[in-house]
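With one protein chain held back, the other chains of the complex are shown just where they sit.
Moving on to chain A:
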Amino acid sequence: MLNKRIIPCLDVRDGRLTKGIKFKGNVDIGDPVETAQRYYEQGADEIVFYDITASHEKRSIFLDVVERVASKIFIPFSVGGGIASVDDMRQVLWAGAEKISINSAAVKEPGLIEQGAAAFGSQCIVVGMDVLRVAPSETIPSGYEIVIHGGRKHMGIDALWWAREVQRRGAGEICLNSIDADGTKDGYELTLTRLIADNVRIPVIASGGAGTPRHMAEAVTTGHASAALIASIVHYGQYTIPEIKQIMHDQGVPVRMVW
């Protein structure tokens, strides 16, 4: 049976692993290559890297991180952040990533999804969606709206419509981030996750809100997601990946237990 995936997400800034703390900016929490290697050895099923480097000039530092990761870990990993063209995609894929993740660039220029899928195959193209709960309206019938810039900019696009649209355009996977749940540690937004997962035929990764392994189990059972994205719960050592997997396994969730 296909296993449900546990995917740690690493934010990289100027070649260092960082974690955004509300109102305090970004805190350096280590070397991304060493951390990725540790998660690989602990049984992570995949790893996501986000380049949150502000300046274009520092892109090469990040690409160097991608190359070093690719020579040390032998599970799939994806790269997001700052990807706005087919050339950007090619750079990170050539550096060794399996998949690229596009978010606001896809909202602004949806043709990028088709271009990426045509150039590298749908399996390479993950579309990240940041979603905010709103009052249902004629424009947003599902009550979930696409936002960008960390939720600061409303796009007037219905999340359910957008999910189907990115699938139609050739996305191979959706990474669904609930802005409402993000950072709360109260659990994933299960209603949203299930709504999207049930209405597309490509895998959906649930993101935002993980506080306990039970939440991850919920995301892939009640929420119908294929995978759960996690960050601070493992970065700060609250749980290790084997502990998370054991708890999910005990709850009857199919997870990869041998690595």
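We adopt the following convention: a contact is a pair of C-beta atoms (placed from the backbone, for glycine too) under 8 Å apart; a residue touches a chain by one contact, two chains touch by 3 or more; residues count from 1.
In this text, contacts and distances are computed from a predicted model.
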Hidden subunit of the complex - UniProt protein name among "Putative ABC transport system permease protein", "Imidazole glycerol phosphate synthase subunit HisH", "Glycosyl transferase family 2" or "Monovalent cation/H(+) antiporter subunit G": "Imidazole glycerol phosphate synthase subunit HisH"
Given A:R38, A:H154, A:K185 or A:H224, the one touching the chain that is not displayed: A:H224
Options A:S122, A:S142 or A:T193, residue touching the unrepresented chain: A:S122
Residue touching the undisplayed chain, where the options are A:R38, A:K58, A:K185 or A:R256: A:R256
Candidate in contact with the missing chain, chosen from A:I75, A:V134, A:I179 or A:I247: A:I75
Those residues of chain A which, in the complete complex, touch the missing chain: 1-5, 40, 45, 70-72, 74-76, 93-94, 96, 98, 120-123, 172-173, 198, 201-203, 221, 224, 226-227, 254, 256-259
